[in-house]
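Shown here: the complex without one of its protein chains, the others still in place.
Going in written order, the chains are labelled A, B and C, and every chain counts its residues from 1.
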Amino acid sequence: MSEIFKFIPDQASTMAADVDQLYWFIIGVTAFFGILVCVLVVYFAVRYRTDDPLKVGAPITGSIPLELAWSVIPFLISVVIFVWASQVFFDLYRPPDQTLEIYATGKRWMWKFQHLDGKAEINTLHVPVGRPVKVTFTSEDVLHSLYFPSFRTKADAIPGRYSTVWFEATQTGEWHIFCAEYCGTKHSGMIGMVTVMEPSAYQAWLSGNEGGGTLASRGERLFSELACNTCHISDGSGRGPSLVDKFGAQEQLTNGSIVNVDETYVRESILTPQLKVVAGFQPVMPTFQGLVNEEGVMALIEYVKSLQSSPGGAAAPSTAGTPAAAPPQENR
Amino acid sequence: MEMTLAAPRVDYLNEKHTVASWLLTKDHKRIGIMYLVVVSLAFFVGGLFASLIRFELATPAGDLVTSDTYNKLFTMHGVAMVFFVLIPAVPAILGNFVLPLMLGAKDVAFPKINLLSWYVFVIGFLFTLYAMITGGVDTGWTFYTPYSSRASSTNVMMTGIGVFITGFSSILTGLNFMVTIHRMRAPGLTWFRLPLFVWAIYSTSLVQVLGTPVIAITVLALAVERGLGFGIFDPALGGDPVLFQHLFWFYSHPAVYIMILPPMGAISEVLACFSRKNIFGYSFVAFSSLAIAIFGFLVWAHHLFVAGISTYSALVFSFLTYAVAIPSAVKTFNWTATLYKGAIWLKAPMIWAICFLGLFLVGGLTGLFTAALGVDVHIHDTYFVVAHFHFIMVGGAIMGYFAGLHFWWPKMTGRMYSDAAAKVAAVIVFVGFNLTFGPQFILGYLGMPRRYHMYPEEFQVLNVLSSAGASILAVGYVLVAIYLIASLFNGEEAGDNPWHATGLEWTTQSPPLPHNFETQPVVTEGAYEYSKREIKVV
Amino acid sequence: MSHIAPKSMYYTIFGILMVMTALTVFAAFQHLGVFNFPVAIGIAITKATLVVLFFMHAKYSSRLTKLFVGMSFFFLVIMFALTLTDYMSRGLKTYPGGAGGAGYGVRSAAPAHEAPASGAHKEGAAETAH
Partner (left out) sequence: MSDAAAITGDAHAHGHHPDLQHHFDTLEQQHEAATLGMWLFLVTEVLFFGGLFLAYMLYRVWYHEAWVAGSKELSIALGGFNTVVLIGSSLTMAMAVRSAQTGYRRATIGWLLGTMALGLTFLIVKVFEYKDKFDHHHVPGYDFHVDAAHAGIAGPMEIFFSLYFTMTGLHALHMIIGFGLMSVITWMAYKNRFSPQWYTPVEMSGLYWHFVDIVWIFLFPLLYLVDRTQ
């Protein structure tokens, strides 16, 4: 297909082909019904046409078997579409276990991407080919939506919440990043390019990092600058709980409920600590609202994540009590 | 049913002539005409914005208008077309005019409220127009928070007030029609003898009564948030912007059925009349209207699949969305079967109706794509969605409205328009329409997001096609306006029943008497007994 | 034209409503835990039902009227129930170690930058100035 007469965008991720397959299937189904009805309508209109306004049609009033047939058959077909589409949907939103993590924030009108090793970029994103990448993002102002057409995925960026999309690029090249949720004046300018590189090239690109350290090390610096470490001491002797091995575990709150310690929870602990207070502690942690921006929060989260007594320790299901079974890697 | 050939030519139009006799009328027929005037104006305004949108999008760069202006254009286009054209178009114009006639009633149940609805509608429209003229509004017709409440610096409040007020017009009309249908039917007119248009209007009214208050409260909540600084959806306070979307779509999805059900009803009338046949599966078509109205309330979050709702909830809503597609499928097949072995008379209303069938079909079937979770993630907020809803709203609802308008025009005005011109216009609109919105499906799947003022160059070819189509479309609509207006001045006398149709509205004179019927009609048989009856020729 | 109920009925209903008002205040001070809300709502629903049936004569009205009353609550329940399918399942995990939702974590309270809230008034003012 030439560039001009493309009907589908490049299939640049593992999911793209799945989505397209489903798309073609629905096209097939709908084309069948569409053509069927159109052909019948035109055929009847021509076959039974008359210019005599006094002629009357045949006395037909209906047929129960037909009514049943054309309710039940479309219903069954739509159930097939529903099941298939839901399967694809879950695949699209359920990242595999080991992903390369990237943080992002949307603000009017740009996307800022933050790599774990510290490198940040605006409106461009570099990722390696053949490796699942998970982007965790939020918005600093209004709604946005992070959209990768060639990877067939998008999700709204919502202030106050983290969203994620994931993809595994299958070929090197450059593709569009769009903001798909209307966000004001330069909504159509909130676009960028994702560059998929060979892993080695990606490594080389990453090492072009001019100082600043990794995201986690930046978080560590913030952790002491903001005096978090005065309360959160790793042996648990501080006023706040030790954060070692915390990420991925579950936490009991004073009101009895149990929460998963994930990105959103840590973020919430930093910005609105009083809303969820850990059982056994006083609600003395101050809010850091206004003292740390979204990127700082992401750095802190990354630092908290890195606080593990043994490699892979905390996130391990056994200690964490999280549902153990990793979903089989359905992503081909 | 006797024709009233020798009737004195006093009718609702020439009964009185003063301006006050129009502005203070309680006659449902005159009120229908008054809606026609305002809605046509709104359609012109909305069409003008649409034309500017398509002009701008002919090139990838933003060269015609600024980004801010563009954003206002599509917002005001959407607001005008949805709230001031499509929601009132068929119920308030055609419904007002023919519903009491079809029921054999002298008027609707509450004539003063009916007039009040019109005034409320006009006041809402004036507010919105004022908002448009004094700077416009740029939130998109969906008014999503926090953009609308905290960020936008345009006339959101004024537009919100306009929409809020218009909502009450919609509620009052729906309430009025429901009571009318329950309480004002002619002797012998049982539920299953009602024309299908009445069933459709009844279902629509149900949605209007149940759904519209929710948009009212949603807009109000937005207003206190924006105007008074309250926080109900404000993420800065811990509020959830997605809650706004839930509330908005709790109304606005059912509202799309407010837009499509009445045209569907009109189509049932036209197809039965010009096939000279009973509608195929009367009770299935009738009940599918009710089913659409009720199930329509169960699917709203299919607009939120990628907006941050839980995946499990998305499953529920996707499934329910497929369920609500079934009654529409039933209708489509029944319409098709109605044509079978009919005596098909291809007059202009029938041509419009056939075009409706084709375009509604495409619009409805592409709804199956957007309802499919895995596909919607990709096509949500792209031109695919834009194409989907224009096929259904312009290709479906507006076409259906035109089919109805052409069908009842001789009854409303007593004049006949040029049949040939009407057929030509239908074909031009059909062709122009497909050219405008067909390419947008491809654009959408290729990934072009909607509400984009500028776009990457590779999308230009398809956009140019679309803009070209829009010009053809505009020509088609202008043609309609020309021959319909011309018919008022030099149209032939239409006669009381030019289409040889069944239905009580055709038994009175054209234009009808001020109080509709000379004597109270009595009904003895079903709505579409063409095959049983000898129809009297004029 | 319609049913005329004895005066005593109205006074009785009023009495019951008063008792239930006292009851609901009383209940709020009891340690009912999670049952606090259901009890309060249960009492309110009972009171509302009494008003609808007797003060508003729904008990003596046509079937259609009753249907409409039922309808309003039916659709209200739909609105609540289906919205809650979202909110109640947002915290559920869809994959290990991550949060539920269409790729989203559960909500958290506020954006980390300075709250834009105060801007609203100024913007409102800007709007009128237009």
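Note that contacts are C-beta pairs under 8 Å (C-beta built on N, C-alpha and C of every residue); 3 or more make two chains touch, one makes a residue touch a chain.
A quick note: this is a predicted structure, and the numbers were derived from the prediction, not measured.
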Please provide the labels of all shown chains that the missing chain touches.
A, B, C
Thinking of the whole complex, not just what is shown, which of B:Gly46, B:Pro146 or B:Gly239 touches the missing chain?
B:Gly239
I'm checking contacts with the chain that's been left out. Which of B:Val156, B:Ile171 or B:Ala425 qualifies?
B:Ile171
Where subunit A meets the chain that is not shown, the residues are 255, 272-275, 283, 287
Residue numbers in subunit C that touch the chain omitted from display
1-2, 4-5, 7, 10-11, 13-14, 17-18, 21, 24-25, 27-32, 36-37, 40-41, 43-44, 47-48, 51-52, 54-56, 61-62, 64-65, 68-69, 71-73, 75-76, 79-80, 83, 87, 107, 109-110, 117, 120-121
Touching residues on subunit B - with respect to the absent chain
26, 105-113, 116, 171, 175-176, 178-179, 182-184, 209-214, 216-218, 220-221, 224-225, 228-232, 234, 236-240, 243, 246-247, 250, 515
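Operating definition for what follows: only the chains that are shown with their structure count from here on.
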Whole-Å gap between the CA centroids of subunit A and subunit B
36
Of all residues in subunit C, the ones touching two or more other chains
94, 102, 104, 107, 109-111, 115-116
Which residues belonging to subunit B are in contact with no fewer than two other chains?
146, 150-152, 235-236, 238, 242, 305-308, 311, 314
Which bits of subunit A are touching subunit B when the two form their complex?
3-4, 6-9, 18-19, 22-23, 26, 29-30, 33-34, 37-38, 40-42, 44-45, 48-63, 66-67, 70-71, 74-75, 78-79, 81-82, 84-93, 108, 141-143, 145, 147, 149-150, 152-156, 158-161, 163, 176, 178-189, 191, 272, 275
Where on subunit B does subunit A make contact in their complex?
62, 67-68, 71, 138-140, 144, 146-147, 150-152, 235-236, 238, 241-242, 275-278, 280-284, 305-308, 311, 314-315, 318-319, 322-323, 325-326, 329-330, 332-334, 336-337, 339-346, 354, 357-358, 361-362, 365-366, 368-369, 372-378, 380-382, 442, 445-447, 449-456, 458, 461, 499-500, 530-533, 535, 537
Would you mind writing out the residues of subunit C in touch with subunit B in their complex?
64, 71-72, 75, 78-79, 82-83, 85-87, 89-90, 92, 94, 100-102, 104, 107, 109-111, 115-121, 123-124, 126-127, 130
